[in-house]
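Please read the structure below before turning to the comments.
Every protein chain but one is kept in place in this view of the complex.
Take a look at chain A:
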Amino acid sequence: MTHFDRRSVLAATLALAMGCAGLAASDALAEADYPTRPITMLVGYGAGGQTDLVARATAHVMSDKLGQPVNVVNKPGVGGAVAARELKRAAPDGYTVLFNSNAMINLAPFLMKNAYFAPDEFDYAGMITAFQLAIAAPKDAPFDDIAGYVAWAEKNPGSSAAALAPEARLYINEIVKKTGIKVNIVPVQSGSEMINALLGGQVMVAYSGGIHYRYPDQLKTIAATTTFRHPSAPDVPTIEEQGYPLGMDTRTTLMLPKGTPQAVIDKLTAALKACAGDPNFKKVTDAADIPIQYLDAAAATKEMIDSTAKNKAIVEAAGVVAK
């Protein structure tokens, strides 16, 4: 299905290129008419993942609003870095956009060597959802916060914690550094593996990207590792409130090649904003416990720069060296 989409996009590109050669159409006119042909929305993950589902719902609303199809093209690899590289090569005309978690820019570069994008390498049309990153534990665990966990772990040395990503190791290591508890870090490779490890009682705590909120009867949240409290668990304090200044936010972001005309960005921002009020979009995000936190282009750019600086400082203070 997708390759037909791509082919029609290619055909359209070709037709436009030939048209331009003949007519030398003015840029300003093209911006005012935007969009006149289908838009390609790159997604940096495989089909079927959580962010892919949100991206498809976003594309649906945006194409209604813009009056042109928004075609989702999955370009999985390295948390979106492969797709981002493709976006950098695309023309800054608003016909190629990337829907991705901004962790690729504001967090991954400090933890892993191969991902290397800086905030000023792209333009941003806005942000639409936030990830409810958290430390989760089984519902029947004899503690409800980090202090309680530390007290329990002191009495039970050699227990295990599941780590899905490098930042998960950072959180556990920082707690270990501060308190001296003895805990083994078990690597897991997917969200469902992490849930299995928690439900199966193999680990006592785990770092979650938010999917543990789907198991309200079996799992609970110990700390939100974001700078805000989670809509799904408003009573649970953030990790910063609990005395560890380690809150790091990531959000789904609509990214554009650097140098996209302001008129085009404005139209994309307006279309993204329509998602925030769309009932079908809300249905998709509610089903996955993903809170909608819309930010417009200016706010998204500021959030990108600020969060990148903050996260960089946290990772460097923790002494993590990107490998």
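Basically, contacts are C-beta pairs under 8 Å (C-beta built on N, C-alpha and C of every residue); 3 or more make two chains touch, one makes a residue touch a chain; residues count from 1.
By our rule, contacts and distances are computed from a predicted model.
Looking at the choices "Tricarboxylate transporter family protein", "FdrA family protein", "Monovalent cation/H+ antiporter subunit D family protein" or "Branched-chain amino acid transport system permease protein", the name in the UniProt record of the chain not drawn here is "Tricarboxylate transporter family protein". Residue-wise, the contact with the chain that is not shown comes from A:60, picked out of A:60, A:88, A:229 or A:312. Contact with the omitted chain, checked across A:78, A:274 or A:299, is made by A:78.
Listed for chain A, the residues touching the missing chain in the whole complex are 1-3, 6, 46-48, 50, 52-53, 56-57, 60, 73-78, 81-82, 85, 111-114, 158, 160, 166, 184-190, 192-193, 195-197, 199-203, 214-215, 217, 280, 283-284, 287-288, 323.
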